[in-house]
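A single protein chain has been omitted; all remaining protein chains appear in their positions.
Chain nomenclature is as follows: A, B and C, assigned in order of appearance, with residue numbering initiated at 1 for each chain independently.
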């Protein structure tokens, strides 16, 4: 950690701070310059956080040397982690396409969509039983009945199922039905939920918040790993920017950035990431090209009649086209698709 | 609602959509232009949301005419709402200053800080017992013991207490000790928590998320009101932007925007909003000048020793100075401060 | 254009506005709803802009039905435009890779880099003679001498040359030496410069501003086309967001969005777009995968000794690797690379 003192700081202030650093068992460094005094502290920066050195009135700024996350970092764990979702490995050679409707609406809708996904050789089934909706007047999901329907469709097609959990109290219920637990963008910093899924014994699909930096996402994953669950899949799904041509700005840069910093697998959700059906296929290809380990795609048997997010859902025929068009890009990336 | 069709849409597509609008009991309108066909639908737009018209393959865009929130809107409820927090009215003539440490750390720290706040005639005491921390290795708060300490300090000084609740399951516990329940920025779209505080029978202090538009904040408040709780105070606390000179960008424009759209009181948190102690006083003045009903300010008896967010906490003497300097601005706004 | 009136607007206000719309020769529409009166105006929206209807005190909001650009729009011109840069077609089947150093530093540096680019079969040479630098103390480019060096390197290798022009007064000079004129991100809304390059008789490479929406970029291109120059290549190069892991956020979504809205070719600059050398190759692949017509890549014979932007420049060997690794992605996209 590098600590820059204010111009008015005296030698006494520097000594006081150096003593506090030393008292933690870390190595303090004193670097007096012509315009500023700079202090250094070498060692585990997690301990230094405790000192809250930036709160000191004579400290101008504090700059970390090391990343604030540990368990998720590639430095701690150089090899790629492969997470098994109901037997499907995520993070290996296969680009894993997870698909399904935004919301589970009925057994027929789910079964029909699942059949289409399986026919196109999608790898994992998705579908929301508990829906986080911006409006209290919008469809909130079928709850437990939705979980049952999802499980039936998954079992019938032999696809593992992933679904969102909204609240720590629901974790046991959702874990009973799902092969992986999704934590949505709006809950990325719901730390109670992160701790609960960290203890649930099921893989976690953690989506980046719309206002979260990559570092914030990695810190959220650190919560899950710190709670004892190493099976975390990260998901880029678009961030808030000033651009209005897309609902969010899908930030594909996050894929190689995360790959460099972390050993965890990363997938991309081009449906929420762009909010527009016609952008899903090009951005899915781009995601695979820059190294994504998988995709999360919304598919509905009849998007124009969907109860939520129909605007961004693919028709089954479009999903089949996506899978076909994606194939050469997966191959170009040295990977397989199905 | 205004529905713009794609250039390739036929009369048949238009008729199909008009029929769906009419079937909901709304008035459909047909406006054929030279370059685009535009449809209109007049009536309760909440019903129209169900139709998901933007998911239709022949629809280019859908534009709402009315706001998506109802209960929080000024149109529904033209007069300012005044929320009582333990007897202190928020939204009336008095600018209500809520102050205290980021986290409750000990009975002594809390009592000393509370005394300083009371001496400077702050109106409400704040202090976190459950802390949402970016890092799992950071201090997470004292939990129940923190609530007890906060209550004791509040009772001793006669100040009402507000504190954050992180999870729906904690609402009854926190409601037992606090005069108002704070929902933090990271939980602004934790809809389960919004529903739980909506049923708690205590006023709610709802902070704007770092990636949330004003409209998103109003929709989050709509959840609380729709759950039966009319006592919501909104809080602007900074949004995510590209600017790095401040930790967040405090968006004071939100204050007059909310005042125009909603009847709910609005307060401003210049401590989190800027993340820097030396900006708190000028931005607090600006908040009062543009119409804020109150402030939420971090004060710590010794910020350099604080367990969290010391960088943005005022020293007690600075808080006293803030209250003195704020006085003429409150008067200029036709309000009182104490 | 759709005009939503305020709740307090009377029939008289509506009639007044309808009369102003009719007076322009457009078709006025009156749609009285239960909560709001909505007016419509059908016809050339460029004329409607003149009315400044949103300035009327009884107008709540104005929503356009049609895009504000005409000449650049795909509706006006459905087929892809192919722009010839010194004989190299941009926008056709070949993915055109433009490469070179950020700044022209010396004849040797330029010649050596150009040879490396040609050897790897890059298509166009780039290099800055006039550099827009954030700091007045940074290297500002060699000016006219830089243009001469660039031309010599281009002629020696048989590659066309593209270089930036900073000011309307420099357009004739730069046009004398370059095969295409680059307008940089910081000048995207320097309308005098846009008009000048519109009259220069050379193709224009127009980079998106860091704070510009896609629509703003298309409007800037409209300036060039309206000045008589149809040969515009658009370039995505990263926008300002809250994310700090990359210098800018390369917004690849812009590629398919522009392709849908405009007939102009689009290229991507992953060097400036990410600001980090190690992200250039993955994002270049992604750009090709989502439909980019070309790339703009910084290459320097010795990035660690570069006078500007060395952090994001590829070593010649990395550029050769990029070209090799890109090949299968170009093929997957149904295109050729060299």
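The rule is simple: a contact is a pair of C-beta atoms (placed from the backbone, for glycine too) under 8 Å apart; a residue touches a chain by one contact, two chains touch by 3 or more.
None of the values given here were measured: they were computed from a predicted structure.
Engineer: Out of C:33, C:91, C:303 or C:328, which touches the unshown chain?
Structural biologist: C:303
Engineer: Touching the hidden chain in the complete assembly: which of B:156, B:257 or B:321 does that?
Structural biologist: B:257
Engineer: Sort through A:66, A:82 or A:331 and give me the one touching the missing partner chain.
Structural biologist: For the chain that is not drawn, the touching residue is A:66.
Engineer: Out of C:81, C:187 or C:274, which residue would touch the omitted chain in the full complex?
Structural biologist: Checking the options C:81, C:187 or C:274, the one contacting the hidden chain is C:187.
Engineer: For the chain left out of this view, which of C:9, C:149, C:219 or C:290 touches it?
Structural biologist: With C:9, C:149, C:219 or C:290 as choices, the missing chain is touched by C:219.
Engineer: For chain B, which residues reach the chain that was dropped from this view?
Structural biologist: 211, 213-215, 239-246, 249-257, 260, 273-274, 278-279, 282-283, 285-291, 328-329, 331-333
Engineer: Which parts of chain C face the unshown chain closely enough to count as touching?
Structural biologist: 46, 49-50, 52, 54-57, 68-69, 132-140, 166-169, 186-187, 189-193, 209-212, 216, 219, 222-223, 226-227, 239-240, 303-311, 313
Engineer: Residue by residue, what part of chain A touches the chain that was omitted?
Structural biologist: So the residues of chain A touching the missing chain come out as 2, 4, 7, 27, 29, 31, 33-36, 38, 40, 42-43, 63, 65-66, 75, 240-242, 244.
Assume only the chains that are shown with their structure count from here on.
Engineer: Between chain B and chain C, tell me the centre distance in angstrom, where each centre is the average of that chain's C-alpha atoms.
Structural biologist: Chain B and chain C have C-alpha centres separated by 39 Å.
Engineer: What is the distance in Å between the mean C-alpha positions of chain A and chain C?
Structural biologist: 31
Engineer: CA centre of chain A versus CA centre of chain B: separation in Å?
Structural biologist: Taking the mean C-alpha position of each chain, the two centres sit 26 Å apart.
Engineer: For chain C, write out the residues touching at least two other chains, lowest number first.
Structural biologist: In chain C, the residues touching two or more other chains are 240-242, 244.
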